[in-house]
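Right, one structure below, let's go through it.
Chains shown are a subset, placed as in the full complex.
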């Protein structure tokens, strides 16, 4: 690869979620441009859609939850995790007046969850229910898959008793005043990695230099989010169309308020630590038990932090 | 056959009837009284309103003003006591010939399936279609379809029979046969018949009374009672003097009517 | 009666009667196989659509594992795993669930469509009134209804309702069109033969509009299937073909996803053969000249 060759375009797919804010920041604040690379961004509403882009060779990188990466890996999409994007974000809420204080209190009740087989579902069934609360997800309670946007209403209207939800929805619902938090996963598993950057093997081979530059921009974006929360929140609020929230007493809460609350449970980080690797392994084991993957996998196979090191 | 009143009954009264299709007036102040048991033929040039009149009698069309009353009430098409043979045979294409003939009996629901079949077979044989009972209508010739449609109306043995050129599609011999069968039936059951035809011979041969319609909206051109004695039979009746006289008169009448200008 | 018929009518009924429909499915399979070959060779780096035999292998896999399969495993109060191969293992559970949902929703929609379709055919006012509504309801996708209904009802009920909503409008339109085609003459003939309104309906309108009712059934049924899949994907009960597709999509298992799609198509093909084709046979003779 001669240096004088024209710049290769890096095509990045990302799941449209607040936790993936770094990619947005890097784009809006021009960090990618600063690195002298040409980046094409495409956002998707869910993981499977990103996968279609990866499979067809239309994407090089993806900002995506950890479980999809190894789920797909076991089905033959041999990509690598090359950086961390965020930690935290998942939580369980119930109605204030429900009398439930712990997740185990949901035994025999109904709970809003996510699509079976999705990344968050692994966390819910594997960690939150089975491991943390000793609940058998197939017997001890009913899980109703729902869009996070509907979970608040479902809980408040007693359609379900609790909801497994994430940011900024958790904060939004808590601000509405009718629900309370009974579990913050980040408290249980401090700084557990969730969204990561994954890279396609072909891109790793052919566009290594450019990817390292992407990681540099990514790091800068993470740093910006952590150092300038107000400016960061502003961009996020606009991008995710966050609006004011009225609570049950009629008080109005701004999007900025919501986001600073969300930051108590959600943070951004780019480095992959040994602890992170351990956690990925743990998720894999949940998936294995849940039958989502059919054979054992090792986190070492999946994680390649060499580019990250090069970017530092 | 209990449901049929042989003679008796009341007249069918068309009183001061007005009817028009939009701007096109067909009848103005039409008055006809059909006596019970009477065999009335209506002739007139094509498009003069014969079918329209029959539709008004049967209740398929509503008069603009005036009335068509039997025993003080207007006729409804559903009335089990009248039968209608349409100008075009309108058989049900999804039913076989025999099922078509049985249709009316099935609607009445008074007979058992075997009785219905028997009665239907009787009338189907009468119109010369024995052996075709399992044909679908679309496999019958035009004349055969018309005969099935006749048999279908007859099985109900209605007290009032409205017939719109029922034998128009038949050859001379079959037609004469049908005429004779109809007369036999009529003499047996004594229905009131309103019979539309464009065949003068047929009208004379069958009727007690003949009405010649004028072009719309001029109504009745002529209305006279036939003096030809009954029972009538074949060549004898057709060659009697009265027959010839009527025939000449009617031909002249119709020629007269036809000469008058076509509706503006 | 029948023996007489056999002698005279142009009956060409052999035991073994050739039909071009035999080629429909094989040609589809052939197309699939070739398309995948072509795409592997020229279009994609990675195989996106599984080859036919990979799907067959996945099928066999699912049939062999009646229990402990990821998809039925975590169903709340899930049924006991099936024990015989002919229950198709976990696949059988999916099929059975979808079948129940679709049949209940579809039959309900059919009854209502029969009623409203005939009403719309008879009454000009009602036809005018309902036509824009049908258009509006038909264009709103099931996937937009589903979340709402899932909020409001039990999951099973919600899915049945989604199926119902999706199927009812196109059936109303088809039946209405059928009624409008019925020749006034036939109705008049029947009335003159003493048919009362109810009889008119059963003995004239119904047989005469049978071709259109079948067309309506066909379109309605496929709408029902489509909606079912969408609804199951959104509000997954944990069992059902739509759920199988959605979950396989989530987990990246293309073969299982294709298997789900194939079975969705297959079931509708079976309905076509066993229900709609049968009804059609009843009017084919008198309908075609």
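The first chain written gets the first letter, and so on, giving A, B and C; residue counts start at 1 in each chain.
Assume a residue touches a chain if its C-beta (ideal position, glycine included) is under 8 Å from a C-beta of that chain, and two chains touch if they have at least 3 such contacts.
Quantities reported herein were computed from a predicted structural model and do not represent experimental measurements.
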Complete complex composition as a label formula, though a single copy of each is shown:
A x1, B x2, C x2
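Assume only the chains that are shown with their structure count from here on.
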Could you run down the chains that neighbour chain A and chain B together?
C
Please list the single chain whose C-alpha centre lies closest to the global protein C-alpha centre.
C
Note, CA centroid farthest from chain B's centroid sits on chain A
Counting only Cα atoms for the centres, state how far chain A is from chain B in Å.
85
Mind checking the centre-to-centre distance between chain B and chain C? Centres are C-alpha means, answer in whole Å.
50
In chain A, residues with contacts to at least two other chains
none
Residue positions on chain C within touch of chain B in the complex are 1-2, 4-5, 8-9, 183, 185-186, 188-196, 199, 203-204, 207-208, 210, 283, 285-287, 289
In their complex, what parts of chain B are in touch with chain C?
58, 60, 77-80, 82-84, 86, 88, 90-94, 103-104, 106-108, 131, 133-139, 149, 152-153, 156
Contacting residues of chain C [partner chain A, same complex]
44-46, 48, 68-71, 73-78, 147, 150-152, 155, 234-236, 238, 243, 246-254
